[in-house]
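The complex appears here without one of its protein chains, the remainder shown in place.
Moving on to chain A:
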């Protein structure tokens, strides 16, 4: 975040973080296979840092568990994210961060679809198209400046 520029949304609503997933007996049972479920995907993306604020995507309500849809058998994941304001210029970057996090964290068999919650952003279609385009995502990650920002969003350090 650069000091001189104004933030687009300087005082956003902050939401409570959900706690750690509670352990159940089946989680520790060697013989039971745990399917990859919505909460597991949500746990992967909820702690991604917002590029502008020192807050997580969960705290800004950009991602929510009910907007995550996974089907372990069919190997598909769909994630909708909601920019805090309709003209948020960071939408593509946030989408890219979610996509990269999932690409790094999920088995290769999954088809990953990341898009904007319908009706919540001015240039929704353009952003969705960019995020769906494999080659554009790959090209974006070749750009070391962009990769740096994405990695900062994904790193677990707190500044």
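Here are a few things to note about the model shown:
Operating definition for what follows: a contact is a pair of C-beta atoms (placed from the backbone, for glycine too) under 8 Å apart; a residue touches a chain by one contact, two chains touch by 3 or more; residues count from 1.
One rule holds in what follows: contacts and distances are computed from a predicted model.
Per the UniProt record, the chain missing from the shown structure is "MMS19 nucleotide excision repair protein", taken from the list "Dynein light chain Tctex-type 3", "AP complex subunit sigma", "MMS19 nucleotide excision repair protein" or "Origin recognition complex subunit 3". The chain not shown here is touched by just one of A:10, A:66 or A:138, and that residue is A:10. Counting the whole complex, the residues of chain A in touch with the unshown chain are 1-4, 7, 10-14, 21-22, 24-28, 30, 33-34, 36, 39-40, 43-44, 53-55, 101, 104-109, 144-145, 147-152, 154-156, 159.
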